[in-house]
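What follows is one structure encoded as structure tokens, with my remarks underneath.
The complex is shown incomplete by one protein chain, all other protein chains being positioned as in the whole.
== chain A ==
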């Protein structure tokens, strides 16, 4: 009997143990996958904000173009400005229209008058922003100055919290999954003690005896991780439009989820499945190996 066939026979003969192992693996990979995707998304969001201008100066509706030009010139004269861009009310409307082109209702409600004009400012060194703050806030017609740093800092603290909670959960669940597989494979080895002994006496190699058990643990991991992938895949499709409306502005997310027939979407989902399955096999394999080390003496 070939190793895979033998593993399948082991699984078939004790379906409840197999179910316990697969469900534990499923839960482990579902939680790991959800946290992994959340952390990856938050990094993309962070990166997006970090690549944006460091500060945005919004003007009130009474601000005149010369006042804005004057502030721009003053800031440039400090020599601490890397880049400065004037976004007029019309430009702001164009950007808004581009971002919400799929939602005609939102477009109808907005015109150029209710959007503020602004200056997007990047300093040569972010620390210079503190020195530039009095100039920006004190200039006539300025309504508000928003620093990306504040947004980024909030995001970083959220990301760190999610990562910490996620890591702890993933580690605990992984240990649990390994222990469950280890216990189940240990029981199987104990049940097949005589068979293992006979195989050893007739000259079976270590791998001939151990491989079916190792593959069995690996199969639990692969099946569990595949089920987790399937659930996440369905959830992402289900919430696709909501995700796109919140995060579609981020180029990678927009490119991957924007078109379900695109190579990007196909590549990402298949790649994710491959990574999860490989990790599943690894986790199940580790559980089996520990059990084999403990229960079969060579």
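Please note the rule applied: a residue touches a chain if its C-beta (ideal position, glycine included) is under 8 Å from a C-beta of that chain, and two chains touch if they have at least 3 such contacts; residues count from 1.
Operating definition for what follows: contacts and distances are computed from a predicted model.
J.: There's a gap in the complex where one chain should be. From "3-isopropylmalate dehydratase small subunit", "Cell division ATP-binding protein FtsE", "Nickel ABC transporter permease subunit NikC" or "Glycine--tRNA ligase beta subunit", what does UniProt name that chain?
T.: According to UniProt, the chain not displayed is called "Cell division ATP-binding protein FtsE".
J.: Of the residues A:90, A:103, A:125 or A:195, I need the one that contacts the missing chain.
T.: A:195
J.: Taking the full complex into account, what residues of chain A touch the chain not shown?
T.: Here the touching residues of chain A are 1, 194-195, 197-206, 208, 298.
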